[in-house]
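One structure follows; several queries about it will come next.
A protein chain is absent from this complex, but the other protein chains hold their places.
And now, subunit A:
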Amino acid sequence: MTPTRVPVVEKILDANDQVAQQNRALFDHHRTFAINVMASPGAGKTTFILKTLEGLSPRYRMAVIEGDTAPVTIDADKISALGLPVVQINTGGDCHLDAVMLHAGLQSLPLDGVDIVLIENVGNLICPAAFKLGSHLNLLVASTPEGDDKPYKYPNMYRGIDVLIINKMDLIPYIDFNMAYFQQGVEILNPGLRTFPVSAKTGEGMSEWINWLDEVVQQHRKK
């Protein structure tokens, strides 16, 4: 038996990326703008999403996909209470949504007439960064109590996003958060990244984000 080298050169997550492309095609077919919302646990993703839905209503018809590691419907129930379509994807303990899970979840969500779908990823700053979903916009909700060193510690997440929300700005007086140091890390990783400091709780800064998103979606729909 002679050992033989077989050249491969294939991206390890190529299969995921291909399904992500199918998801994107499905969104585009329905003219649905998809946003992948990522954050660490407790950054305020769900509150931010609820306030974003409020801000965009009634201009757009919206739906939400909730990724959760456990079969609890705490987040999904809050969306349902608004009377909007919501699908929960239980990852069964997995640390992220991947394109295949999203593809399966989309089977339960009729996209006809949905202008914007917000996909709430599993709370985690490492794994979701590696798995593309097929979304048009990758968004990170950072929050001030997490600390100003997070861009330095989770570079892949900060490199892969299109827009950054800095949530819980109302807590700045009570914590040690050096905004200049935080933003310097972001600038190294993702120069010129569009950033919105907000408090989803008080509503501070939310209108700037909503107006920007409105503009981005309008531009996208003209394509």
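By definition in this document, contacts are C-beta pairs under 8 Å (C-beta built on N, C-alpha and C of every residue); 3 or more make two chains touch, one makes a residue touch a chain; residues count from 1.
We adopt the following convention: contacts and distances are computed from a predicted model.
S.K.: One chain of this complex is not shown here; going by its UniProt record, which of these names is it: "ABC transporter ATP-binding protein", "Multicomponent Na+:H+ antiporter subunit B", "Sarcosine oxidase subunit alpha" or "Hydrogenase maturation factor HypA"?
M.R.: "Hydrogenase maturation factor HypA"
S.K.: Given the contact definition stated above, which residue among A:S108, A:N156, A:N178 or A:Q218 touches the chain not shown here?
M.R.: Answering carefully, the residue with contact to the hidden chain is A:N156.
S.K.: Quick one: say which of A:F33, A:F48, A:F131 or A:F182 touches the chain that got left out.
M.R.: A:F131
S.K.: Extract the touching residues of subunit A with respect to the undisplayed chain.
M.R.: So the residues of subunit A touching the unseen chain are 1-16, 94-96, 98, 124, 126-127, 129-131, 152, 155-156, 159, 184-185, 187-189, 191.
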